[in-house]
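The other protein chains are all here in position, but one chain of the complex has been omitted.
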Amino acid sequence: MNSQQEQRNWKKKLFTIIFEADTRAGKNFDLALLVFILISLALVMLQSIPSVNDRYGPSLNKVEWIITILFSIEYLLRIIAVRRPVKYITSFYGMVDLLAILPTYISLIFPASHFLLVIRVLRLMRIFRILKLSQFVREGNAIVQAMKASARRIGIFLAFVLLLSVVLGALVYVVEGRVNDKFSSIPQSIYWAIVTITTVGYGDISPITPAGKIVASLIMLLGYAILAVPTGIVTVEMSKTFKKEDKHSQACPNCAAYGHDPDARFCKYCGSEL
Amino acid sequence: MNSQQEQRNWKKKLFTIIFEADTRAGKNFDLALLVFILISLALVMLQSIPSVNDRYGPSLNKVEWIITILFSIEYLLRIIAVRRPVKYITSFYGMVDLLAILPTYISLIFPASHFLLVIRVLRLMRIFRILKLSQFVREGNAIVQAMKASARRIGIFLAFVLLLSVVLGALVYVVEGRVNDKFSSIPQSIYWAIVTITTVGYGDISPITPAGKIVASLIMLLGYAILAVPTGIVTVEMSKTFKKEDKHSQACPNCAAYGHDPDARFCKYCGSEL
Amino acid sequence: MNSQQEQRNWKKKLFTIIFEADTRAGKNFDLALLVFILISLALVMLQSIPSVNDRYGPSLNKVEWIITILFSIEYLLRIIAVRRPVKYITSFYGMVDLLAILPTYISLIFPASHFLLVIRVLRLMRIFRILKLSQFVREGNAIVQAMKASARRIGIFLAFVLLLSVVLGALVYVVEGRVNDKFSSIPQSIYWAIVTITTVGYGDISPITPAGKIVASLIMLLGYAILAVPTGIVTVEMSKTFKKEDKHSQACPNCAAYGHDPDARFCKYCGSEL
Partner (left out) sequence: MNSQQEQRNWKKKLFTIIFEADTRAGKNFDLALLVFILISLALVMLQSIPSVNDRYGPSLNKVEWIITILFSIEYLLRIIAVRRPVKYITSFYGMVDLLAILPTYISLIFPASHFLLVIRVLRLMRIFRILKLSQFVREGNAIVQAMKASARRIGIFLAFVLLLSVVLGALVYVVEGRVNDKFSSIPQSIYWAIVTITTVGYGDISPITPAGKIVASLIMLLGYAILAVPTGIVTVEMSKTFKKEDKHSQACPNCAAYGHDPDARFCKYCGSEL
């Protein structure tokens, strides 16, 4: 066995440990990763609380650096272990892995950026996938598929809502702007229109003139009615996706009819055996 | 008739009174229970209102102890009457019955805990079930069934919303945190992101910088759009559940099987004409 | 022609004028009624605005009395004209007609009650029905029918949301009550729970402790998810109602299959002419 083969074997072993969870070592690695991700998330949150940071700041910082260095080593190992490193680096998970370590290094220059470490939360997705929670992943995929299928329609709808918010925001600005200093500019009024049409309704900005209130009421009723649109889109799409899953596309050998229940043994149209 | 048989008869009588509502005594018992539960709920609420508690506190406290002792006796009787006490104690209703008396005793040590007596509201569910409001229970079960069938999908969706809230909350914290003291930490910002994405929008925390408002607008539009997902999931599931109910109208004349589609002409189980 | 017949004719004429809109007189009567209802509604609203009432109060009051007396005469004429007066008086429209005049008389004793005159807005429903806006009424009926069909399910669902709000409200009271004077009692906390679970979110009451915020977040996500339930119920019911309207229950004469599109000329299952 020459050294190249040895190296290949070594790489293969590393790959099964880091990227898979079939072996004992692989499972342990993933569990350790899970624990480290959760610790690092708690860490970032604790660091952002002033009273905690004032007291335990330096210790928390040390732990963060230790975890970041561990994640960096893991990232390098992943690049070494994988057969086509460029494809890994440019993949979604590769990007997430990189974004999970970069902010700590960048924080040496821009301190605030290190809070972007919460991107590490996305690393949890890989863990879920690896730990073979396949049932959940399959369900999740069905949802994602339905979302993707309706993404363009939802996008067009959101663009329409945005256009509407721009026009209505400007309208309210003209109506309210001079007497209500909360509607101080059109962008501000557009922000308010979005807050209203999505039925969020913070109340930090709200109309005070009768005319403004009438326009606001119209926007609310409009938002209430068009909220139905994305729901309709997604429901129809999901109905298709889930139906496809349920009905095993079983055709009758006699009349070729589709649409039989999974427990059907005879064609419901012609009565011949399925 | 020996004493063991006598005891068995006595137990049986007790069981029909406490657990059933077919006899006159059983019905009276359930009605009395209903009244006591409602009184005790009103009591707990009244005790929580400072002005009322200051004036009538001791009397309310006495009534609470009387009801708790009555409920304790009832709980013991239930254990005695039932054939397999352990199964009752560990059942959902057994747990509720216990939780409905425990807080009063615990309040001797931790006074605040006695407000947890509102758990008694769950005892109403048993009453509804016992009083043979069967039509309502059947409808309720259909809803619960549809909810259960879509629970996993909804769970995955909520987990996704939570992940999203963590990332978006941190993003807004980085953008707003330094100038807006309402976004004082990442957990606080995550709380705000949840308030926004679910379109609740308290307004206790709201962005003040243009960048923060743009991010907030994106979160709102996102929340508006993905609100469609759970609705789609539940609608599809309910459509199935309710259809199943409807399907139970047509039985096969040959094999008596139910569950045929409205447009089926042949039994899908035995192939004979419907 | 004796006097009894004369009276009967007179009654019949009155009936066609007041209750129908086929004749010219009937149409004019309904239009006049429409105008008076709208005037009286504007009146009640104007009277409720302090600045307007201070200035024009007495005049507005006079007009209100004139309209009320006109409506009272109309109410008496309706009783005279109709064949079975008791049935009219106890019908929905009869009750509305009475409630539309009572508050003014009662306001002689309790002044505030006269604002209840807005109940007159319900009289508009009769006008819509009478003016043969039949297309709209048919659509409205389809919606009402779907609502009725799902009323029991929606009712059970709302009862469940209420139970949930009671339990969650009490929980937040225990968690927040001592430090946040907005959660001053359990009823108050239940009110907050309803505001939150329905995603209204006024923000007049909001949690301030971390524990309270976590509970609030759970309630929001819960409310976000279960908002899907009534929508699912109504959508399924509407799908049925509207489908029934669209599909003319046309059966194939050969294979007896249902479910053909309105424009179908041949059975889609067996190919024979419909």
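Order as written gives the chain letters A, B and C; numbering starts at 1 within each chain.
One rule holds in what follows: a residue touches a chain if its C-beta (ideal position, glycine included) is under 8 Å from a C-beta of that chain, and two chains touch if they have at least 3 such contacts.
On a predicted model such as this, the values are computed, not experimentally measured, just so you know.
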{"item": "Residue among B:P103, B:G140, B:G201 or B:P230 touching the omitted chain", "value": "B:G201"}
{"item": "Of C:L70, C:L102, C:L116 or C:V167, the one touching the omitted chain in the full complex", "value": "C:L116"}
{"item": "Missing-chain contacts mapped onto chain B", "value": "199-203, 231, 235"}
{"item": "Chain A residues that touch the omitted chain in the full complex", "value": "152-153, 156-157, 160, 163, 166-167, 169-171, 173-174, 177-178, 184-187, 189, 196, 199-203, 206, 210, 213, 216-217, 220-221, 223-225, 227-229, 231-233, 235-236, 239, 255-259"}
{"item": "For chain C, residues in touch with the removed chain", "value": "41, 44-45, 48-50, 112-113, 115-116, 118-119, 121-122, 124-125, 135-136, 139-140, 142-143, 146-147, 154, 157-158, 161-162, 187-188, 191, 194-195, 198-204, 227, 230-235, 237-239, 242, 259-261, 263-273"}
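Simple rule for what comes next: only the chains that are shown with their structure count from here on.
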{"item": "Same vs different contact residues, chain A with chain C, by half of numbers used", "value": "same"}
{"item": "Cα superposition angle of chain A on its copy chain B, in degrees to the nearest 5", "value": "90"}
{"item": "Separation of chain A from chain B, taking each centre as the mean of its C-alpha atoms, in whole Å", "value": "29"}
{"item": "Computed distance of Cα centres, chain C from chain A, in Å", "value": "41"}
{"item": "Residue numbers of chain C (touch at least two other chains)", "value": "199-203, 231, 235, 257"}
